[in-house]
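Here the complex is missing a single protein chain, while all its other protein chains stay put.
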């Protein structure tokens, strides 16, 4: 693991390679070895499905809870694969796969309380699932019938945000509001937050960390002690660019320049993601926010359905990551320890098949929006300019006798 | 001094106040005590004018060199005070005082080699001086006759940049170009850079660190190993906002999240500023850039001549900083150690009086630019739309018989 | 609309535009605890123009926020606060510093209501001191309003006098849509007006005929309105009778009074400090040229800043539309 502490107290006489830039070993031990999270990686369930302990972040979990997490991941993956297939069939214009990131998203999503708020990027189908968004509600964006359909306030899940980094500032503002509303730091004597204390989680990728808005979000949240968990899914790639195009250091270490904690968690380990996210959210509710979590994971599929990853990465890499599948390790653990039987797995399989059918049917039956939806909700209050354009358009279309 | 290392390896069970937010003591020892730079502050000459040593950043300096630095600071201060007075007399529309920041700017400026490049903000009159910009060349901006008059390429000193943070990215790009041009890392066996190796220095304030562009500049410079010294003058205030509005941690620690060195230097100690800047520039020339320097200093005067600092800070604070005057400590050291005699100080005084006269005379005689200067150099190549507007305007003005 | 709290007596008072906006903000903050003021130096300092003077003292640090120095952050967090139910009023210190926030304004602020199909309201006011004539350095005298008028999803207004300023800022804060609020900074302290807080103000998105006239129409907004009024006064002495319209709302435009006027006068001159190319004035020309195609006796003429960056301030007198240029253009129109 690289040791950037030394770079703070720089030594003018130390040889070049160690004074300021990482040594070759540091680089190898650090970023470039994309399949290894390094010594600081928090892990509770190994890729082989073995439960390991962690001095700081261990949690107790009931078998039923673990099965529920397993179910979440399987269903989320099924939603993802089915939607990907729907794109291939031409039913969706685009799909953004989350394949491989199920544990990161379900771990984070299930750590949240109902009153917590989430601000997603565009790949957070798993978080959406945990927030109670029906998967069918995701389809409109990718079929081109809407830009987002759920109620962000009711679901406490913001709309998908495509402009990289924008949502991080929006999340910081929302979390500031939680604090202004007195929903933070009402802990009891043991330091346990009150039942209605709140926190916010904000999701973004490794590439996003370069954006000015993400930095400003860090600054704001730190300065206003906002109850905000920055949840960075480092899936190793920003489209075709590997993480070292964005940073010299592991991304969780970015936090140290702002004065709040940064933790790297095995993003393919749902238990670890849950544990670290729970801790981080609790810290935030107690008034100790913000916190940065880097979930070290992998984008197993293309960036989107229009991407061609064979142009920029080797299939070896993908194969290596397949061995760390987030679902398989839980299945292995459940099965090996007799915490789930064949019937359970079968039932999940069936549930997932039904979900796929429902998704498919819903998708092909989404009606096209009426043309004047173009003008709906541009403003909250009446706007005569638009009203006139709307009338002109409807009049014009009427001239075609509805045939346009 | 706060100890943010602990925040990287956060402990879920540690009590709230230490796990994630600085303790009260940390805060006191850190940012809030604006007059103390903390344990990490690099200092070679105390406010009392005593030479102290530093294990990492000491330098040997000839008396003549020190006298030259003294002269620089006195003359720069005189330019500043005279220009401030010219504004009071109505000869300048505005002035941006550097009072108190002479050591930071002269130390940094004199560390640069001729071929190095500098990108200033708007308060860098002392750096301008070191780059060979005649102080009269600064006046046009503040008299309203131009937006900048020197040749940035010839002087290797960019134009003043008013939009906070913008120049940091421009500097990063320039420094990338230095590396692309092979002007970096041509060190000999002892690690000494080649005579024509280059580096860039970029100047910005404490407030600027919050801007997205400054972050992106950090990212770019780190990722492209750019030979760039980020020179942040923390003068404790961004207009009316103290540094804790921008950051929880001392600003030099921001670097640790990016993987390059960050050093806090006594910005009122010209020797320390020279030493640390020299080291940083050398690191950059050797290919170990970028480097962040935080010069811990104080804005002794108003933000600009239109500002009223009595609304937001106590005169006690200013009085305290007066004891740390960057010029006085050098004078004391020179005098006490017999390195300069009365004649020397008198001569500098006289030179400074002459400079003030020259500045004044130049200022009041700056001709107003001709009206069609409005159209000059909007584009490098001909533009018929503007050409026509220019002709129309000249024709229109001619209609007044030059009386307009 | 918040009950005005400027003075307990209902008697009209002389008030500067700076004070009027301050009073309007105060009234809005009094009326609704969700109204926040945020920006650089808006707290203790009261803003570099003192528009927020005393607000932090009276409403506390949680309602008047001195923010970190980053405009994208100001707008971006204001959006989050709005989602949380707040009604932030953001101050951008000077016109030229709104651009770091452009992405948040265009991609989020303007689009979130649309994206959410009306589920997310964006009751955010972005106050921008704008325009030139204050002898300042670069980036401090710009007129960026056309960028925002071109942006669907935003509302854009500009006040030209203290009374409007007082009411319009409150109306803007009351609006559930994002409003870019352009304040003619060189008039903050230069003119006083009598404020009668007992009247009912006209709706925000309406223009107003300030002076009626028969020979030609001048239409303008913000700092140029005064130039137009002065021009009309001067023209009157030469027997030329100019109608003056204060557009007030730049998006949506309320051009019916302009059409009505042009149908009578046949001549229209538009005045604005902004560069003319692809600007608000271009839009007004387009619409009037169409709506009044048969009434126009001359093309609609524009008096704009030139299509250059804002020049050094010694040149701004030649850059900015002034009485002479306006009257010269009126003459051209009348002689067409």
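As written, the chains take the letters A, B and C, and residue 1 is the first residue of each chain.
The criterion applied here is as follows: a contact is a pair of C-beta atoms (placed from the backbone, for glycine too) under 8 Å apart; a residue touches a chain by one contact, two chains touch by 3 or more.
Just so we're clear, the structure is a prediction, and the values are computed from it rather than from any experiment.
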{"item": "Per the touch definition above, residue among C:200, C:237 or C:290 touching the missing chain", "value": "C:290"}
{"item": "Residue among A:239, A:323, A:364 or A:398 touching the omitted chain", "value": "A:239"}
{"item": "Contacting the left-out chain in the complete assembly, out of C:52, C:158, C:251 or C:265", "value": "C:251"}
{"item": "Identified contact with the non-displayed chain, of A:94, A:153, A:194 or A:380", "value": "A:94"}
{"item": "Options B:142, B:204 or B:220, residue touching the unrepresented chain", "value": "B:220"}
{"item": "Options B:314, B:376 or B:398, residue touching the unrepresented chain", "value": "B:376"}
{"item": "Chain B residues touching the omitted chain (full complex)", "value": "119, 146-149, 151-153, 158-159, 161, 163, 166, 168-178, 180-181, 212-213, 216-217, 219-220, 223, 376-381, 383-386"}
{"item": "In chain C, positions touching the absent partner", "value": "96, 99-100, 102-103, 106-107, 110-111, 114-115, 138-139, 146-147, 149-150, 152-153, 251, 275-283, 285-286, 289-290, 293, 298-302, 306-309, 336"}
{"item": "Residues of chain A in contact with the chain not shown", "value": "93-94, 122, 140-147, 162-165, 207-208, 210-213, 238-241, 245-246, 306-308, 311-312, 368-369, 371, 373-375, 378, 385-386, 389, 393, 396-397, 399-400, 404"}
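Please note the rule applied: only the chains that are shown with their structure count from here on.
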{"item": "Intercentroid distance (Cα basis), chain C paired with chain B, Å", "value": "36"}
{"item": "Cα-centroid distance, chain A relative to chain C, in whole angstrom", "value": "41"}
{"item": "Multi-partner residues of chain B (each touching 2 or more other chains)", "value": "210-213, 245-246"}
{"item": "Multi-partner residues of chain C (each touching 2 or more other chains)", "value": "67-68, 70, 72-73, 100"}
